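Heads up, one of the protein chains got dropped from this complex, but the rest are sitting where they should.
Naming follows writing order (A, B and C), and every chain is counted from residue 1.
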Amino acid sequence: MNTFGRNLRLTTFGESHGKAMGGILDGMPGGVKIDFDLILRETSRRRPGQNHLVTARNEKDIPELLSGLTDDMVTLGTPIGFIVRNTDQRSGDYGEMADLYRPNHADFTYDMRYGLHEPRGGGRASARETLNWVIGGAIARQLPCMKNISIKAKVISIGGVSGTQEELVEIVEEAKKRGDSVGGVVECVLEGVPAGIGNPVFGKLHARLAQAMMSINAAKGFEYGDGFAAASMYGTEHADIFTSEGGRIRTQTNHSGGIQGGITNGMPINFKVAFKPTPTLLRDIETVDKEGNSTILKGKGRHDPCVALRAVPIVEAMAVLVIADEILGVKC
Amino acid sequence: MNTFGRNLRLTTFGESHGKAMGGILDGMPGGVKIDFDLILRETSRRRPGQNHLVTARNEKDIPELLSGLTDDMVTLGTPIGFIVRNTDQRSGDYGEMADLYRPNHADFTYDMRYGLHEPRGGGRASARETLNWVIGGAIARQLPCMKNISIKAKVISIGGVSGTQEELVEIVEEAKKRGDSVGGVVECVLEGVPAGIGNPVFGKLHARLAQAMMSINAAKGFEYGDGFAAASMYGTEHADIFTSEGGRIRTQTNHSGGIQGGITNGMPINFKVAFKPTPTLLRDIETVDKEGNSTILKGKGRHDPCVALRAVPIVEAMAVLVIADEILGVKC
Amino acid sequence: MNTFGRNLRLTTFGESHGKAMGGILDGMPGGVKIDFDLILRETSRRRPGQNHLVTARNEKDIPELLSGLTDDMVTLGTPIGFIVRNTDQRSGDYGEMADLYRPNHADFTYDMRYGLHEPRGGGRASARETLNWVIGGAIARQLPCMKNISIKAKVISIGGVSGTQEELVEIVEEAKKRGDSVGGVVECVLEGVPAGIGNPVFGKLHARLAQAMMSINAAKGFEYGDGFAAASMYGTEHADIFTSEGGRIRTQTNHSGGIQGGITNGMPINFKVAFKPTPTLLRDIETVDKEGNSTILKGKGRHDPCVALRAVPIVEAMAVLVIADEILGVKC
Partner (left out) sequence: MNTFGRNLRLTTFGESHGKAMGGILDGMPGGVKIDFDLILRETSRRRPGQNHLVTARNEKDIPELLSGLTDDMVTLGTPIGFIVRNTDQRSGDYGEMADLYRPNHADFTYDMRYGLHEPRGGGRASARETLNWVIGGAIARQLPCMKNISIKAKVISIGGVSGTQEELVEIVEEAKKRGDSVGGVVECVLEGVPAGIGNPVFGKLHARLAQAMMSINAAKGFEYGDGFAAASMYGTEHADIFTSEGGRIRTQTNHSGGIQGGITNGMPINFKVAFKPTPTLLRDIETVDKEGNSTILKGKGRHDPCVALRAVPIVEAMAVLVIADEILGVKC
């Protein structure tokens, strides 16, 4: 449940306000030179506190790699263990929430599942967990067989508005001023993935991407290629006609999003992920406590007004983990 | 890759025009009385040829259960093997397609993955495979712990139009007359799933549902709760305020779709799946052969003008398999 | 539980007196030509009734391959489903045993595990299940990367006596005359397995072989290399000194049995499996029924006086499945 992947397996742990986050990346072949700066670049992209739009927590989020590498940072083929200490816990911020069920958070459902939950900061359900995923993805990205593959995500709409980066930022700022939050959509494009990657029938590449993306906190929807729009189309509109170009078979259009029958056809892969507004609001909200008594959840603390902004490097990391896993299973 | 599930595992095989489809359902506890008629009811719902809107293949699709049951149809706790013979193969229909790559089919990608593909009727990539899933789901549905859970899917739009069943059918008929096909959206609602089902962080219930639904042929998108619409919303709109009702904590609204943090909260679960138009058209289409030479794919044979219509019992079956798997892992 | 393997997965089903045995072999790459006669040769080696020393059941044990192959018997890369009908059931033979717990059989433990058990012939716990394994192994053996690997098992002792085949057979015949049964040891030698196969730390090759061999009915012990004798040795006796021979590093002796740290070193692999005497005896035995009442189990029916004799092709099949699985994961 806390493991992702088959050939390249990331197993993670950590509560947001516990001692540390961490994980084990198992399945990296031996002999891969790892650039630590590339890991830091990804964790830095993910880190809150980079700008005024995201929450002001200030952990440095510098992972310590504990195994699986020579002194020269070459993989040994053995599992790479890593941890990141939680240095900026400020647990007092959340203290009064301990007995309340915050709306749209996992407090209540963890109680139903485990009989208790960590009351500080979301515990295991915190988006801080995705730091582990970004670290895993940043290592996997350095596999030789991933080098020619480009995986890039970006926010394409906020609160239903598509626009320039400036316009999108403005929508978030407006929401923040009102103590509100807002949803958004992230698109990811993968170029250079060779044809023939993926596995029928329950391991279809898009099904695995769907599972990976829906694992990200606040994700509510996934689509690839024409996605939901394809449900409004006719077959004659949706057809991707094959053509031969310099001896290589490709399609004239890419309604399919680069995947047919769960296997890549060599065209760019594209998918979109919908994120709901951050459930934490800087407003007082009506809720109940563990006994079901009505009460008020005070709006305070730090929060991200728009989780979609933070999700960009996380979407990329999970896409990297899926593709690396599949490629290692076939032709790395 | 051909196995779905952890506690209840369905492993399947079969090419559409091979000798038989079949599977093994492993993990059913002992002592469960199985009603064979309930299995037939589901396979019959899925079967082509029920009405003039779906392809005219006429297999009886009656599964033979080969193991795991007493003579009185009580589960032994051992794996249930089953097969369904492919009796109506008419392989000549597809003969000329053997060397062509049909647009939006998996012929080309299977060649890239395996070096060859079964040229008759889609082989393993055929939607006939979902017959195995419906059989597995129909057995799993009979688990005692599934008895009070209602899982119901329906088509909610065709070609972008929401309407009554009659209106939707008319859209499909129009498309069929033109030799065209059309996409659609299926919605599924699960009621009675107890709170506390699902597993963080990579086994979130909605992530597993996403993987399951995206495994269905022609699926292009998945969303749950408010789904993509949540990406256009503000946090204040999306909040599901907790309330206490007769000693039971529930939410006033259900934007979350019954799942928070990957675990059920006891509210109804709802999700939608987008299906593209069937790629097979009754028209001539430009394409290439294996050597990349341009050629024409003749439009003939049988085909479903709207895969979404067929998908309803399949969506239900996969939802059953996900929920049964999770419940067996926790509290069956 | 009914699946073996990671890259090459065999999932099986079947009760000895149910409709059929069967399985799904998933993970065979595409393009492998399968010789059906080689499968029959293995099932025939395993089949009871070949000579007067083994039980007289006379199923033909001819598997029907249902999927995953072209008409020319070339693998498609998709799962290979197979079944073998149980034609010679004679269920009356076991009828009176239905309510008794046969000593050293699994009747009682299946009741404890599943709440019921199939009373005819051992059900799922019957050694007939190993027919599925032999079929799976016979297919896997035809992988190109298995072609230069020799995997050969033989009985090396019966009832504690090592001797020629004639002497061993005589011991079994003597036991049979007395309505008794007798144990034995099977040795297996694998030659040609390349160096570098296996995975630390929980996937050590010898640990996987141990699990595979201990899965065989009646197996009580496993050892490889010097095995239990190594526990009586000093380090100076046990050392396998490295040497270089024609540019290839090898060891002068092979106390290690071809595996160091769970990974092959290119030397022959050898292991032994101990089998207990068949629990079925042709004598009256004291036992209890389901209610715990004392009763007598009448000695009659068919039985193998020495399961070790039957185990030879099964040991080989399981060794093939382990090696093929590992090689497919690394360098096939």
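Going forward, contacts are C-beta pairs under 8 Å (C-beta built on N, C-alpha and C of every residue); 3 or more make two chains touch, one makes a residue touch a chain.
This structure is a prediction, so every number in the text was calculated from the model and none was measured.
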- Query: Among A:80, A:146 or A:182, which one is in touch with the chain left out?
  - Reply: A:80
- Contacts of chain C with the absent chain, listed as residue ranges: 1-4, 12, 101, 103-106, 108-110, 112-113, 124-125, 129, 157, 159-160, 175, 180-185, 195-204, 206-208, 210-215, 220-228, 230-244, 247-249, 251, 255-257, 259-266, 274-281, 283, 285-288, 292-294, 308, 330
- Message: For chain A, which positions touch the chain that isn't shown here?
- Response: 1-3, 9, 11-15, 18-24, 26-27, 29-31, 64-68, 70, 74, 76-81, 83, 110, 113-118, 123-124
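As a convention for this text, only the chains that are shown with their structure count from here on.
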- Same or different residue numbers at the chain A/chain B copy interface, by half rule: same
- Chain-centre distance (mean CA atoms) for chain A and chain C, in whole Å, is 45
- Query: Measuring from the mean C-alpha position of chain A to the mean C-alpha position of chain B, what distance in angstrom results?
  - Reply: 26
- Two or more other chains in contact with one residue: find those residues in chain A. 200
